[in-house]
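Notes follow the structure.
Subset of chains shown; positions unchanged.
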Amino acid sequence: MLAAFTGYEVISRVPVILHTPLMSGSNFVHGVVLVGAMVVLGHADPADPAQLAIGFVAVFLGAANAAGGYVVTERMLAMFKSKAGGAK
Amino acid sequence: MALLIGVPAEEIAGERRLSVVPDVVKKYLGLGAKVVIQSGAGHAAHLRDDMFADVQVAASGADVCSTADAVLCVQPPSAELIAAMKPGAVLLGMLQPWSSAERAQQLMEKQITSFALELLPRITRSQSMDVLSSQGAVAGYECALIAADHSPKFFPMLTYAAGTIRPAKVLVIGAGVAGLQAIATARRIGAMVEAYDVRPETREQIESLGAKFVDTGVSAAGTGGYARELTDEEKAKQAERLAKAVAQCDALITTAAIPGKKAPKIITADMVARMKPGAVVVDMAADSGGNVDGTVAGEKTWINDVLLIGPTNIASRMPVHASEMYAKNLFNFISPFIKDGELVLDWEDEVMAGCCLTHAGELRHAGVRQVLGL
Amino acid sequence: MSALIQFAYFGVAVVFILGLKAMSSPVTARKGIVWAGYAMIAATLVTFYTPGMQNYGLMITAIVLGGGVAWWSGRVVKMTDMPQMVAIYNGMGGGAAAAIAALEFARGGAHGVTASTLAVLGALIGSVAFSGSCIAFAKLQGIMTKAWRLPQQNLVNVVLAGVAVVLGLAIIVTETPPSIIVIAFFVVALVLGAILTTPIGGADMPVVISLLNAFTGLAVGFEGYVLGNPALIVAGIVVGASGTLLTQLMAKAMNRPIRNVIFTPLSGAAAGGGEAIEGTMKELSALDAASVMRYASKVVIVPGYGMAVAGAQHKVWEMAQLLEEGGVEVLFAIHPVAGRMPGHMNVLLAEAGVPYDKIFDMEEINADFPQVDVALVIGANDVVNPVARTDKSSPIYGMPILNVDMAHNVIVVKRGQGAGYSGIENALFYKDNCRMLYGSAQQIIGEVITHVKALEV
């Protein structure tokens, strides 16, 4: 509940140009699913290939989510580097 | 055979404008037309013959007119020049269509296709051809300068070592193109400007220039962007409220003209009598009778220590830019019909057709026909 | 140890929240993502110390592979292809959440009804997000070009959803569900996601991606609950909530209710009322206007009669100067008949002190508009109305206009629905790249100035 409320609180006034980067940023944040994936893979039965496979897929996807999300967000936000320095 | 455009020198004394400028001539040439100019035609507009590249130079106006397929002018040409024109040729300029039945007759007889730009339908598309607007802008600017120059007072506020001069009050009557320009110019110089127009929508326009609107409670919105004439009763009411504003101002600029008619007398002798000593009146409508009782066209008159100025042909005072604007207007009017160096008129075109005075021996414009009784 | 890890997860979650908060302002956005990045690394490292972990080799391989591929693809992709990358990474997140659920089902660790329910919900949502995102990616990438709808799309959706729920219930009820049910459940969920997304197209896509992103957040949050992992719970729910809100904001900015986006997609049936001019007028806020201009390279200001009426020239020039201090190139474009007299705009701009070399007329600047990031139209109307180019019946047909519609973004400042001098509708206002900034010019530009100032660091 509190977390949900925070979610609303966090992005009450976002300028339009930040919509996509922010979407991308929150996409990155849920990349923390990687941690969950690691935990389940870590506790998967090493003898059960099905479990290992699913776990592997989970970690793979989670890592991709996190890494890709970061890179893309960072690139988008690079354009918000203050230009003033260059101008003055 | 390419279209030959002829530019005779203006004949009327004091007319310093020309119907083309070098840049515009270049554009005509670019469309495949040829141009013939009377030698020295641009002199008063500070244009030497050698500034026009690739044109034929003719010795006289008659020489120009007798060879040209289309003649461009500022003021209407004299009967002699019209007589010299090729039958069926085109004549384009400010032909003062209402002023002379003889000229209209002559144009019909010579089968001239004449376009009087005063008749231009004022629609959005025609704005770039609207000589009344472009020359009005020049006139408005000039009138403000004339007023400032003749005023025995500073227009702006000025604090100097021994005191402070309060800004002058300028009153502008008529807030059409010229009036607005006069307002803007007087404001720039530093005066406190009030303005008045019968059309109520001008209030916002006047205020958009930082001036104050004089509210008299009379409206005379007409059709087509022109103002209608007022009834006597309206005139009285208007006059009464105006008189007060007039009595307070240091300079008065009147710009209310009704095209084709005598200008309305807005400022009576009585109002003038109540003006401050040293006040200046610039009556832009002097040419068409004047808005102010007592102004004489082309003269400066003192009435009771008030200076009445009736400048004529005002745009001619600034021939370089006035010619440039005028020439571009003309070009914008005629160029759509020049194709591959040929002039192909399109009688479906509402702007062109609306502007036509005579064609194929007929007087085409209903309004003018009525006024001239032809 | 375990307590320490839990604590670290909490810390990570807090940093995520702060990061997201930071990302919602242009000034701090970059800091935000960098913080979140560090938090992610911390979370990952900490996880290795979770007691009782095995399969480290496989784990590291997966991380390196998945992370590497995504990192590389995110680096090389073109700036314009960003949206589909966001979609695909988001899908992967959803997939990961679904996979976690699947593994939990596979291991059959019964955790009670609540946990099971959440696991199933997470799996369902995650799967929908996964397949939906894949479709979104395919569409944006141009792999899937046609947007098609099933004849009874909405009915099919409902049916599929119903089946998924029934299967989910089955999984919850049977403590160790048969593989067949689990597989069926996932297949139905995946199909549902795909079918939901397929008909949507064009301008609605970003909204859908944002929605799927919120879904993934939720899924992650639910799985976090199942795993008892605070980082997942908090981050997931926060993303779910903020993502939902963001989706609403985006939809609002496009003037498309979310309902419509999903259930009556753009490419579908006719839009209703027989307006001659297509599209809708989309509003934006002074804050938006400020940030769009502040981070643009080139802004062209087009003043019109409305600026004169509002007497806004001084404010406009002040704003222009502020933007220039921020490194933005700002020019003024004057249309030949802007205002109500020749030179109307010149007088006002001169009064405000705009130097002559910043003022361009139509002929000088019209060709540049395709390179302009933002065309800011202040109280001009007729002189930027594209109808003049196209509609022969219009009273302004034939008048040359300033081609602001060719700029990347157009912002129009006006008070309301007032028409211009010629009294006709303006097609510009309905264009996709045009946004309306309502207010009297003097006051609204004042607000923009305040926001631009706030964006200076």
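In order of appearance the chains are A, B and C, and numbering begins at 1 in each one.
One rule holds in what follows: contacts are C-beta pairs under 8 Å (C-beta built on N, C-alpha and C of every residue); 3 or more make two chains touch, one makes a residue touch a chain.
Here the structure is a predicted model, which means the values were calculated and not measured.
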Copies of each displayed chain within the entire complex, written as a formula: A x2, B x2, C x2
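Everything below uses one rule, namely that only the chains that are shown with their structure count from here on.
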Whole-Å gap separating chain A and chain B, where each centre is the average of the chain's CA atoms: 70
Distance between chain centroids, defined by C-alpha means - chain A, chain C (Å): 16
Distance from the mean Cα position of chain C to that of chain B, given in whole angstrom: 55
Junction residues of chain C, two or more chains touched: none
Residues within chain B bordering two or more other chains: none
Complex contacts: residues of chain B adjacent to chain C: 123-125, 127-128, 133-134, 137, 140, 177, 180-181, 184, 187-188, 204-205, 207-210
In the complex, chain A residues that touch chain C: 3-8, 10-46, 48, 50-52, 54-88
Partner chain B, residues of chain C touching it in the complex: 305, 308-309, 311, 336-337, 339-344, 347-348, 350-351, 382, 388, 395-400, 422
